[in-house]
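Omission of a single protein chain aside, the complex is shown with its protein chains in their original locations.
Letters A and B name the chains as they come in the text, with residue numbers starting at 1 for each one.
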Amino acid sequence: MPAYSTNMRIKFPILALVLEVIMIILFSVFAVYDDGKGHDHDSSNSSHHAEPKDPMNLYPMFQDVHVMIFIGFGFLMTFLKRYGFSSVGVNLLLAAFGLQWGLLTQGFCHLTDGKIKISIFKMINADFSTATVLISFGAVLGKTSPVQLLIMTVLEIGIFAINEHLVALFEATDVGASMIIHAFGAYFGLAVARVLYRPGLKNGHENDGSVYHSDMFAMIGTVFLWMFWPSFNSAIVDPGFSQMTAVINTYLSLAACVLSAYAVSSLVEHKGKLDMVHIQNATLAGGVAVGTCANMDIGPFGAMLIGFVAGIISTLGFKYLSPILASKLGIQDTCGVHNLHGMPGILGGLAGIVAVALGKIEGKASMQAAALASSLGFALVGGTITGFIMKLPFLAQPPDQNCFDDSIYWEVPEEAEEHEESLTAEHYKSKAEV
Amino acid sequence: MPAYSTNMRIKFPILALVLEVIMIILFSVFAVYDDGKGHDHDSSNSSHHAEPKDPMNLYPMFQDVHVMIFIGFGFLMTFLKRYGFSSVGVNLLLAAFGLQWGLLTQGFCHLTDGKIKISIFKMINADFSTATVLISFGAVLGKTSPVQLLIMTVLEIGIFAINEHLVALFEATDVGASMIIHAFGAYFGLAVARVLYRPGLKNGHENDGSVYHSDMFAMIGTVFLWMFWPSFNSAIVDPGFSQMTAVINTYLSLAACVLSAYAVSSLVEHKGKLDMVHIQNATLAGGVAVGTCANMDIGPFGAMLIGFVAGIISTLGFKYLSPILASKLGIQDTCGVHNLHGMPGILGGLAGIVAVALGKIEGKASMQAAALASSLGFALVGGTITGFIMKLPFLAQPPDQNCFDDSIYWEVPEEAEEHEESLTAEHYKSKAEV
Partner (left out) sequence: MPAYSTNMRIKFPILALVLEVIMIILFSVFAVYDDGKGHDHDSSNSSHHAEPKDPMNLYPMFQDVHVMIFIGFGFLMTFLKRYGFSSVGVNLLLAAFGLQWGLLTQGFCHLTDGKIKISIFKMINADFSTATVLISFGAVLGKTSPVQLLIMTVLEIGIFAINEHLVALFEATDVGASMIIHAFGAYFGLAVARVLYRPGLKNGHENDGSVYHSDMFAMIGTVFLWMFWPSFNSAIVDPGFSQMTAVINTYLSLAACVLSAYAVSSLVEHKGKLDMVHIQNATLAGGVAVGTCANMDIGPFGAMLIGFVAGIISTLGFKYLSPILASKLGIQDTCGVHNLHGMPGILGGLAGIVAVALGKIEGKASMQAAALASSLGFALVGGTITGFIMKLPFLAQPPDQNCFDDSIYWEVPEEAEEHEESLTAEHYKSKAEV
């Protein structure tokens, strides 16, 4: 690996510019504004719901989701002490590209007269497609270059669109996307992480941790995700009482999840102290796990039960499972996406199967199971293939010692050095005075 | 106090899990989704207004209030240099539990066929009920354990619901909740703080202060509270022009308040400098003080006048009154909630009495006065009783020397120590070189 340069000067600009030019060309051929005539999304899972008449009705929902994608995911990952620029900066890059590519790939499945009619509804789905990439990004955070990540974005959103289309054909329901976004994104990322396994980081890395202020920045991400998750799970639900049900279920699941995550965090930690990693992540597992069932008549207490269990599973995963995945399976999952999105996503899929079997919504339990299996299958196979492509040696992957460090891809202000210098100067001065 | 352990390992998890299990059981018995049939909240102060037909109409308002509760209150309290995890983290814990408990306690006053019908309107009121707790939290910030604070949440929201119900029976108006939330929460917290008085902190504590970055984090809270306060004061107002009036009054009161708070801060400080404590807090007093009158026809300039006065009173309170409360009355008010919520809340209540007397809205001035008296009475008596319960010796209350320090209840990254070590190493190295 040291033989290859991590200098991005040529490869990154060219890749970014070429991708954007391709986007502009494809948009010029395929994309038009939605004129409200004809509904082109009546077969997808997310879209057997009628779109509201006023073209701007969904705009506040869209903006909530938008905040989750750009502030929520972006700042959640800033917990690393020296990787905040990359976390929030590369998050912006990948999502800005991903939403364009997501509009196209999802649009190709639902062409109207050969055109993709862009609407607020489509923009929400485009944001959703980027969420899968940002989840996977969490698994490989700190160990990949922007070049590698742009390539992952291209591939993952393509595979996501295929799986989403297939799940829609199954007539399975997954309004909050526990399966098609969260489980898919998590296992895709874990498969990539497995392929990119770094034995050199087996004993950790000094920068793979937080400092006080970086944990505070991460809480900005956590809290925005937590607050707006009801919008994520209800954005594409039928307007009216169904949508309200999705909001209430998500809101209550998240509230219950906070209590169980805090309780278990204290229970498993040294001297009963709370652990920021759990608080930042496991408090959100309730939003993931209630996703598939969000619009179902599971009762407020049913939603709370799902959130309660998700908070426990997720916290225990961070404490006990992540170290095993790293040491036994060679899966180094930087942000613990397996605990926040993977297991809770599967829990959500299973809850959906049970809820459909119990008649909480019209549907077939077998089709729900097929949707879960399909999402996991596409994620693992797609992620593995993507991982091997990302391993190609000219993609500016950082060497082990430069992992988790912004300064390899960013101009970073020299504060630490300056500080030490000034203190050393102070030291000499005080010595002289002595 | 040193005889009792601050180890939360058993007591905190058990309390949190038991509370959540009780919530789930009560929700399974009482809570259903609102189906839009029958209005169950036609007697409360906050709810003699018709709820809009579309069940999602209030959702954007709800989300604004939600941001105020979780980001606004949470980050406003992060100004302390070593207490950011607790500020934003315990804020999340208390609010997540409080909203469930608030849904129940408020719902018990308005059962429909023995059930609580959850709607967006009810969720807004549940968020409101948590606001009282978060205000009181500000008064005892840094000096209480999560165990104590969960118990305070249980008691305070119960007492809040009783007072709110009583104020509704008076047919008093308080749409922006100057009295029933702000004054109530502040004096409740001050009563608790009085009972928990710590003579050992009479001369301050080295961690009871800010650093540069912690003040910046606090400004995130301030600005989100400031921006969304019009939503807080108008969320449960009749839709249409009444709601618009509440928005405009709050918006203008806050704008005027900024100017007076900045002016007075500069006037009373050393060399005319601005003080972050005033800017973070007193700029919000206009939102508190205009609450009761928000939906009344007081005229735009009337709202500005209220805000202008509130900004002055609040800033002067921080500068001159808080030190007296601490030294003479034994009330150590960490965040100065008396200045932000207490006095401006009373000002709001008084303004409401005057405005009703002047016929700015239908109502009786005497009932407004009764509402104010009731809110203060319940707060002081309820807070005192709650304080004595919180003083029970097995609730993991921190000893004086560990106040204002996250590390007693949180795993905190060891940056400070590491930094010193590395600098000491640097020092030896440079000595060796010399």
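Assume a contact is a pair of C-beta atoms (placed from the backbone, for glycine too) under 8 Å apart; a residue touches a chain by one contact, two chains touch by 3 or more.
In this text the structure is predicted, and so the values were computed from the model without any measurement.
Novice: Hey, which of B:32, B:109, B:162 or B:276 is the one touching the hidden chain?
Specialist: The single option touching the absent chain is B:276.
Novice: Among B:219, B:326, B:367 or B:389, which one is in touch with the chain left out?
Specialist: B:219
Novice: Going by the contact rule already stated, which one of A:89, A:299, A:330 or A:377 would touch the omitted chain in the full complex?
Specialist: A:89
Novice: With the missing chain put back, one of B:70, B:160, B:187 or B:228 would touch it. Which one?
Specialist: Here the residue in touch with the unshown chain is B:228.
Novice: So that we can see where the missing chain sits, which residues of chain A does it touch?
Specialist: 7-10, 12-14, 16-17, 19-20, 23-25, 27-28, 31-36, 54-56, 59-60, 63, 66-67, 70-71, 74-75, 78, 82, 84-85, 88-89, 92-93, 96-97, 99-100, 118-120, 123, 146, 213, 217, 220, 409-413, 415, 423, 426-427, 430
Novice: If the missing chain were put back, which residues of chain B would it touch?
Specialist: Considering the whole complex, chain B reaches the absent chain at 60, 64, 81, 209-213, 215-216, 219-220, 223-224, 226-228, 231, 239-241, 243-245, 247-248, 251-252, 254-256, 258-260, 262-264, 266-267, 269-276, 279, 283, 297, 299-301, 304-305, 308, 420, 423-424, 427-428.
In this section, only the chains that are shown with their structure count from here on.
Novice: Give, as an integer number of Å, the spacing between the C-alpha centres of chain B and chain A.
Specialist: Here chain A and chain B have centroids separated by 32 Å.
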